[in-house]
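First the structure, which I've put down as C-alpha cells, then a few questions once you've had a look.
With one protein chain held back, the other chains of the complex are shown just where they sit.
Chains: A, B and C, in written order; residue numbering restarts at 1 for each.
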Amino acid sequence: MWHELTSDQDLLRDTTSRYLGDRAPLSQLRKDRDHPAGFDPAYWTGGAELGWTMLLVSEDDGGGSVSGKGAVDLALIAYEFGRHAAPGPLVDCNVVASALSGQEGELQQDALGQILTGEAIASSCLGAAPWQLPDEAGVTMTKDGDDVIVNGSIKPVESGAQSGFLLVTGMSEGGMSQVLVPVDAAGVSVKALKSMDVTRRFAAVSFENVRVPASALLGAFGQADEEVTRQIQTAAVILAAESVGAMEAAFDMTVDWAFDRYTFGRAIASYQALKHRFADMKSWLEASHAISDAAAEAVADGTATAGEIASAAKSYIGEQGVELAQDCVQIHGGIGVTYEHDLHFYLRRVTLNRLLYGTPAEHRRWLAGMQIEKEYAA
Amino acid sequence: MWHELTSDQDLLRDTTSRYLGDRAPLSQLRKDRDHPAGFDPAYWTGGAELGWTMLLVSEDDGGGSVSGKGAVDLALIAYEFGRHAAPGPLVDCNVVASALSGQEGELQQDALGQILTGEAIASSCLGAAPWQLPDEAGVTMTKDGDDVIVNGSIKPVESGAQSGFLLVTGMSEGGMSQVLVPVDAAGVSVKALKSMDVTRRFAAVSFENVRVPASALLGAFGQADEEVTRQIQTAAVILAAESVGAMEAAFDMTVDWAFDRYTFGRAIASYQALKHRFADMKSWLEASHAISDAAAEAVADGTATAGEIASAAKSYIGEQGVELAQDCVQIHGGIGVTYEHDLHFYLRRVTLNRLLYGTPAEHRRWLAGMQIEKEYAA
Amino acid sequence: MSDEMESVDDFRARAREWINANLGPMQPWDISQHCDTDEIELEAVARDRALQRKLFDGGFAGICFPREYGGLGLTPDHNRAFNEELAGHEYPSRFSVPTFSPCASVLLEYGTPEQKAAHLPAILKGDEVWVQLLSEPGGGSDVAGITTRAEKQGKDWVVNGSKVWTSRAWWADWGIILTRTNWDLPKHQGMTVFILPLHQPGIEIQRIERLNGESEACQEFFSDVPVPDSDRVGEIDAGWTIGTRWMYHERLGHNSPYVTRPIGGKREQSYEPSVVGIARKAGRLDDPSARELIGEHSALGLVTHELQRRIAAGAASGKGNKDLSSIDRVFRGIASVRRSTIAFELAGSGASVWDEDEEDATDAIGMNFLMRQVACIGGGTTEISRNVVAERVLGMPREQSGDRNIPFRDVPRGPKRG
Partner (left out) sequence: MSDEMESVDDFRARAREWINANLGPMQPWDISQHCDTDEIELEAVARDRALQRKLFDGGFAGICFPREYGGLGLTPDHNRAFNEELAGHEYPSRFSVPTFSPCASVLLEYGTPEQKAAHLPAILKGDEVWVQLLSEPGGGSDVAGITTRAEKQGKDWVVNGSKVWTSRAWWADWGIILTRTNWDLPKHQGMTVFILPLHQPGIEIQRIERLNGESEACQEFFSDVPVPDSDRVGEIDAGWTIGTRWMYHERLGHNSPYVTRPIGGKREQSYEPSVVGIARKAGRLDDPSARELIGEHSALGLVTHELQRRIAAGAASGKGNKDLSSIDRVFRGIASVRRSTIAFELAGSGASVWDEDEEDATDAIGMNFLMRQVACIGGGTTEISRNVVAERVLGMPREQSGDRNIPFRDVPRGPKRG
C-alpha cells in the first residue's frame, strides 16, 4: 500500500482492519461456509457505518471520501478485505453506489440510501462489456414507448440472491444502456450458484421481457458506454487492491513457513532454489502493489490514462496473483491444499477476482484497443 | 535420439557427423558469414553423396532409405545438422524431393535428378498453408486454358537466391495447388534477404503473372491440400530434429561451463537455483527428443495421428528450444552474447527453426482444428 | 497340482476362462477410487474384499506369492498374463496399492515366518487391507527425518507420534510403520519397522479434508500404543535398510509383480474433461486465442506421453539410469500444471461459479485448477526431483545438508531448537 497515508486514511484502514479481525476471522468464515449470504446482515451494516459504501458517493447524496480521492480510500478498505479474505459485496455495492450518486430519480435515491446504510445490497449485472463485440452481449435492451424492455441472462452476479437492486447493463441501439431494476420486478429470476469461494456468494440472474419505465435508466438510452467504462475501472481498482491484500497474506505466511520448516537439517528458507522463487514472488508482489496504487490514484483523479492503468492492474494482478498464491501452495507442500490450512482462502480470493469484471485476456484485448486507438490518432 | 538404431542408421548418422565436423566446423561457418550461399557447392554435392537428399525418394526414382523409414533416417541427419549448426537447405531440398518422387513429368524428373546429386538446390515457396484462412494466402493460382498463372509473393524462402527450382504452393479454386517452376521462368523475381542466421540464406520470391503449363502441376489443380499437409509434416520432422540437436549442443556446453566456472569459490553447478534450472532444461530436452522421435516415426509410418504429433513437435520444440537456448545464454552471462562464443549459432538455429513452416501458435491452431474435428466426429 | 510349473500360455488360457466366467465388466470406481459419500465408499470396500476372496477361492490370488502363504508361486510373467486377461473386467482395486505393494511385498521380504503366516494369507483372502505409515507432519520430502518414536518397555515396545497423508486409513485394517528407536545415531541409522492393527485404543485417526472437499487422506496420532516385539520387522535400528526397499516397492506401485490389476486392452479411459468441450461450452471454439490454448494443451499431452515412453524404453533397454524417471516426474508436474491452467483459462467464469443442476457442471475444472499444484507435490515434490536430476543425472554437487554424521537428536529441526 501507499508509502504515505494521511492520518485519516490510516484511521480508516485501521478501523476496517480491526473490525474484520473481530467480526470475520477465518474461524468464523469456516463456520459460515454454508451460510446462504456468507455473513450476517449486522456485519454488513456495521461495515457500512465504517464507510464501506459511501466513499464514491457525493456529499450531496450522503457520501463522502476521507482524502478527496474516493477510489484511493476505497482501495485501502479493499486491501484489508483481501488480507482478511473478508465476505461481503464490497465491489458491487460500491460500483452501484457510484453509479447512483448524482442520479435524481426516486428509485435511484431510495436504493442509494439503502446501500449507504447497508440495509440493502446491490449487484451489478454486467450483461455487456466494452471488450465484447456487440453481438456477444448477454443482455439486450429495447425501447417500447416510454418503457425499456430487458432480456437476457448473466452470471456470475455477486450476492445476486441477497440483492435488493440490480444495476443492469445491456446492449441497445446506439450503444450500451443501464437501468436500475428492483430484484422483485416481474420477469426477473435469480438462481443461487455454487462457487469455488468459501466467503462470497454468486448467482445467475435472468431477465425475461422485464419492463421498466424510462425513469429507471441511468443516463440516456444507448449512451452508457462511458459510464460503464468508469464503473469497470472502479471495480478493477477494488478487485486489484483486494487481490494485493490476499497476495500479501499468502506471501507472508509462506515466508514464515520457510523459516519454521526444516528439512535435511536446514530451514527451507536456506535453499537457494526456494530463495530465488521467494525473490521472484516478492517482485511480483511489489509490482502488484505499485500498479494497484497507481490505478486507484488514476481512477480517483480521472486521468486520461486511467483506463490503461486500471486494465494493466486488473490483468497483471489477475494473472500474477494466482501464480503467487499457487507458488505459496507449492512451497507449503501437501498441507497447502488442505481445508484446515488458511492458504486456500487467499488462493480462492485471487482466483475468483481474476475472473470478475473481465479476465486478464479480456483486459489485455481492451488495453490493446486503447493502444491502437492512441497510436492511430498520433 | 533413438535408444535403438540399426547399424546402418548408426553409420548414416556417424558419417554425416564426421563429414560436418570436417567440412563445416564453426570456425568455417564464421568465415562464411558473408558468403552468398553460406557454403561451397562441393560441400552440398558431397553431402548429397552421403544420402542427404535421397531418403524420402522412392527407389524407382533413384532414392531409398536406410531403414525403410525415410523420415526417421532423415531425422538422424537433421539432428546432426542441428548439433553442428550446419549450413545447407536440408529441409527444402528434402521437402521438394519427396514431392517430386513418383511424379512423371520431364521437368519434375530432371529437377529430382539434380536435387539427388546436389547439383541443384530446390526451394519450397509455401504461399498458402493449412493453418491459414484461404484469403490469407500469399500466392494465388488460376487456370488459363491449359496453363496455370501464378501471382503473389512469399518470404522467407530458404536458399531462394541459390535455388534452381521452386515448388510453389498457392491458393486456387477448390483448394491449394502446387506447381514446379524453374527459377528462371518469366515473371519470377528473387531477392536475397538479410537474416539473423549466420549459416543459412533466405530470399523473397515473387511471381508476377508467371505462366506455367499444366504439366508443371504436382497432382491435380486445386487438389494439393493433402500433399501440402504431408510436406509440412516432413518439414516439421526435419526442423524438430535439427532443433533438438542444436538444443543438445547448447545444453552440453552450458553444463560444461557450469562445472568449469567458479564464483565465490564454488562451481556455479553447485548453486541450487541453477541446478534446478538445469533440471528443468534437461526435462525440456528429453521431452523434445521424445516428441521429435515420435514425430519422425509417425510421419514415416503415415499413421493417422502423424499430423497431431508433428504439430506437437513443431510447436513444443519451437517454443521450448528457444527458451532453453536463452537460458543457456543467461547462465553463460555476458560472454554468451558475444559473437566469438559458439552459443549463438545454436540460438539462431532454434530461433529461425521456430518460424519456418509455421510458428508454434500456427501449429497450435492447426492442432486445435484437428482436435475439434476429431471430437465432433466422435 | 504337480511340481512342474504351469506354462504362461496354459495359465493365461485358464485365467481367461475363469475371468470370463466369474468377473463382471470394469466399473468406473475400479479406476478412480473416489466415492461421493462414505457410505458408498464402505460398500465399495466390502465389494473389493469379496472380489479378492473370489480370486482366492478361484485359485488366482497372489500369483507371485509363495504357495506356503496362500499364493501360487508363479512368475512375474504369469502375473502379467493374468493382468492382461483382466483388461476390461472388475477387480479388487483397493487391494492393489498399497496393500500388495509396498506393504505385503515388504512383509514377504523382511517379515518373520510367523508374521508372514499370519498376514499374507489373510491379505490374499481379502481379510486385511494394509496401509503404509511413513510420512510425518513436518516431514515432507525428507522421508528419513521421521520423529515418531518406538521405545522399549520390557521386551516389547510403545509407539508415540504421528503419521500423515495415509490414504484411506479410516477403513483399513493393518499398517506397517517406520519409527525412530535410537536418537544417538545419525539420521539414517536408528530406525525400526513394526506392524500394527490400525483400530485400537491409543490410535486416533483423523481424516484430512482437502480444499476441494475430498477427504481420502488421514492423519494418525499414536499415544502410548503397545507393540509386541513379535510385530517388529527386521533388526532393531536397521529400519532404513528396509525403508529403501520399501520405497522401491512404493515406486513400483501398480507395476509391481505382486499387484493384480488390468493392463493393456483398450486404453484407459481418461477422466480429464475435454478442453474442446470446455471451450465449446464457454462459446470460445472459434476464438483464435482459445484455439492456441487447445492446441497447446493437446501438444503437451502428446509430449508427456512420448517422454514417458522414452524414459520407460531407456529403463527397459538397460541403458537408462533409474534416476531418469525424475526427469519424467518434473516434466509431468509442469505439464499438468499448465494443462489445468489452460482448462481453467478456457472455461472462463464457468470454472469458478457453476450451476450444480446443469448437466455438465464445470466445477471440476475450477477445483482441478485450485488443486493443480498437487501434480508437483504428490509422490515427492518436483523440487526433490530437480535435485535428483541435477545431482544424479547431471552429476552436479550435492546440496549441503545439516543432518549428516551427527546424532539425530542434534539435527536442527526448527527455529526453536536451532
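To be clear about the criterion, a contact is a pair of C-beta atoms (placed from the backbone, for glycine too) under 8 Å apart; a residue touches a chain by one contact, two chains touch by 3 or more.
The structure presented is a predicted model; accordingly, all values stated were derived computationally and were not measured.
K.L.:
Could you tell which one of A:His35, A:Lys194, A:Arg211 or A:Lys275 touches the chain left off the display?
P.N.:
A:Lys275
K.L.:
In the full complex, which of B:Leu11, B:Ala42 or B:Val337 touches the chain missing from this view?
P.N.:
The single option touching the absent chain is B:Val337.
K.L.:
Among B:Lys155, B:Arg211 or B:Lys374, exactly one should touch the missing chain; which is it?
P.N.:
B:Lys155
K.L.:
Please pick, from A:Glu226, A:Glu286 or A:Asp301, the residue that touches the omitted chain in the full complex.
P.N.:
A:Glu286
K.L.:
What chain C residues would touch the chain not displayed?
P.N.:
Listed in rising order, the touching residues are 287-289, 292, 400.
K.L.:
Considering the entire assembly, which residues of chain A contact the chain that has been omitted?
P.N.:
Against the left-out chain, chain A lists 3-4, 255, 258-259, 266-267, 269-270, 272, 275-276, 278-280, 282-284, 286-287, 289-291, 293-294, 308-309, 311-312, 315-316, 361, 363-369, 371-372, 375.
K.L.:
Give me the chain B residues in contact with the hidden chain, please.
P.N.:
155-156, 191, 193-197, 202, 204, 259-267, 271, 273-274, 326, 329-330, 333-340, 344, 347-348, 351-352, 355-356, 359, 361
To be clear about the criterion, only the chains that are shown with their structure count from here on.
K.L.:
How many angstrom between the C-alpha centroids of chain B and chain A?
P.N.:
Distance between chain centres: 50 Å.
K.L.:
Going by the touch rule set out above, which residues of chain B reach two or more other chains?
P.N.:
272, 275-276
K.L.:
Specify, in ascending order, the residues of chain C that touch 2 or more different other chains.
P.N.:
383, 386, 399
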